[in-house]
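To start, the structure under review is shown below, and the notes come after it.
Removed from the display is one protein chain of the complex; every other protein chain stays in position.
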Amino acid sequence: MELSIDRLTKHYGRKIAVDCVSASFKPGLYGLLGANGAGKTTLMRMLCAVLEATSGEVFLDKKEVTAMGADYRDLLGYLPQEFGYYPGYTAMEFLMYIAALKGIPRDIAKKRVRELLEVVGLESVSGKKLRTFSGGMKQRVGIAQALLNQPKILILDEPTAGLDPRERVRFRNLLADYAGERIVLLSTHIVSDIEAIADEVLMMKKGKFVLQGTIAELTRKAAGKVWELAVSPGEARRWQDEAIVANLRHEGEQVVLRILSDTLPDGRAVPCEASLEDLYLYYFGSEEGVR
Amino acid sequence: MRDQKLEEKLQSVLGQKECPVRLQKTIDQCMRITREQRSLQPEERTGFWQYLSDVLRFEGMHILGLHAVILLLACAAVWSAVDILRIPAFMPLFVLAVMPVFLRSRYYGMSEIEAVTRASGAQIILAKLLLAGAANLVSITIVLSLGVSAQSAYENIGRLVLYCLVPYLVCMSALLRIVRLSPRGSTLAYAVSMTGAGVCWGIFAGTKTWIYETSAMGFWIAAFLLFSAFFVREICFIIGSRREGKLYGIID
Partner (left out) sequence: MSDDELVRQIRLGDDGAAEELIRRYYAAVMRYCRWHCSSAEKAEDLTQETFLRLFRSLPEYRGRKKFKAYLYTIANHLCIDESRKVQPVPLEDGENIASECGELHQVEDREEVRQLLDRLSPEQREVIILRYGEQLSFAEIAKIMESNVRTVQSRVRYALQIMRKASYD
C-alpha cells in the first residue's frame, strides 16, 4: 500500500497554504511536525479528500483518491484538529452514529464500539453525555471514532491536544501498536509526541517540507550544531536573548544551557548529541520567539 | 433378522463413538484460517436503505419533534375554521421545522468528521432530505385533507395543492442552497426569513385574495414549474456528488 502526493498545492487567494509538496507514505508511522500555520491541517484535509487542492494529486496505489470516492474514505480514519461533537449524545450513541455513517453493520458496530471504548479507557463513562466530558475525554472519543472502520490510513491532526501527560503516553502506546501494516500520519507541534514512535518525520514550514527522513537521519543533520555550555545565572540570561537555547537546567550554582548553533558558540561549550527537539527548535526557534 | 432389530443394530454399530486425538490441533488450524480470511476480506458495509434506516434512528426525533408541533398548530388552525387560503402560510414553517436537521452538523462542527465517512456529506444530506421530505409531504397532506373536509372545499383541492407546493418548493430549494453554498452566518438569516415568509403569506392570503382566483392560475403554474426546476437542480447536485463520492457543502 502506498499513499503518495504529487506536487500538492493549495492557495487561498494570494496566501499559499501548501506549496507544491510531494511525498510517499508506506505502512508505518509518520510524524508531521510544524508550527501553527505551517500548512499541516490544510495538507491533511487534502489527504482526506475533504478539501479540494488548487493543483496536484493524491494517489493511493496509483489510483487518484478523489476518483476512488467512498472506497477511499472507507480506508480512512480521520481526527480533525477542531473536533466537533453532538453534546446530547452519550459516548456510546455518538460512536454508534459514526459507525452508521461509516456503513458498519449494527452488530459489528456494537462489538467494536465496546472494544474501542475499552481501548481508550472510557468504558466506565460510555453512558454519559458528551457535554459532561473533559477535553481529554472528548479527544479520546475522537480517536475512537477514527478507528471504528479499522482504517488502513489513519490521519490525526494534533491528536494530543488537551491530553495530560499520562494520556499522552497511553495514546503514544496505542498508536505504536496500531501502525504495523497501516499508514498513520499524525501532525503535532509537540516533538515528544512522535520522537519515540515515528518511523519517519516530515517537518513543514510555510507550506513546504523542509526536512524529511527517519529520526536518525534527521538528527545526523543536526550533528555539530548542538552544544552544552555551563554559565552563571547572569550570563544565562544574556545567552537566552542572543542565541537559540533549546533547554536549560540548574546544576549547583551554574546553569547548563543547551545551545543550537552552526559554529562553536563559546570556548567553554561542549558538543553533544542532537535530538529531534533540537532540530525542531533549530528550524522553528525564531518563529516561536525562542531566543 | 427382523427389520426393527436390524435397524437397531445398524444404529448402535454405525453410531458408535470415535475417540479423536487431534481435535485441538484441528481447532487451532481452523482458527488460523478464519483469522487470515478476516484480515484479507473487506468488511461488510451497509447499503443505502439500511443507512437510511440508521439515519432515521438517530435523526428521527429531530425531524419529527418540531415538525409535530407545527403540524398540530396547523391542524388546530384549520379545524377552527381559519380561511383555507391561509394554509400555505404553514409551508415555510414546515421547512423551518426540518432546517435544524440539515444544519446540525455544521452548527456542532461535525461536518468534517461526517464528510470523511463512507457516507460523505452528500449521502447524509440525501438521506435527511428523503426523511424530512416524506415527513413534510405527509404533514401537508394531513393539513390539506383536514382543511378541505372541514370546510367542504373539495372543488378547490387541485388549486390548494398548488398553493401549498409553491411556497414549499421555494423554501426547500433555498434551504438546500444554503446547505450547499453558504457559510455559517446565513443560517440565522434563513430562519428569520422563513418565519417572516410564513407570517407574510398568512397575511397575504387575507388581503390579496385576487392572487387566489382562477385568473391567477397561470402565475401559480409558472411558479410551480420554476421552483420545481430549482428544487430538482439541487437534488441533482446532491445525487451527482453522492455518485462521485465528493464532498457536499462547505467545511468551515
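Here the chain labels run A and B in written order, and each chain numbers its own residues starting at 1.
Throughout what follows, contacts are C-beta pairs under 8 Å (C-beta built on N, C-alpha and C of every residue); 3 or more make two chains touch, one makes a residue touch a chain.
Keep in mind it's a predicted model, so treat the numbers as computed, not measured.
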Contacting the left-out chain in the complete assembly, out of B:G15, B:G47 or B:G218: B:G15
On subunit A, residues whose C-beta touches the chain left out of the figure: 107-108, 111
Positions on subunit B where the hidden chain makes contact: 1-3, 6-7, 9-23, 25-27, 29-31, 33-34, 37-38, 41
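FYI, only the chains that are shown with their structure count from here on.
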Length of the line joining the C-alpha centres of subunit A and subunit B, rounded to whole Å: 38
Complex interface listing, subunit A residues touching subunit B: 45, 48-52, 66, 68-74, 76, 78-80, 82-87, 93, 97-98, 100-106, 108, 142, 145, 149-150
Contacting residues of subunit B [partner subunit A, same complex]: 42-46, 50-51, 54-55, 57-58, 104-105, 108-120, 124, 244-247, 251
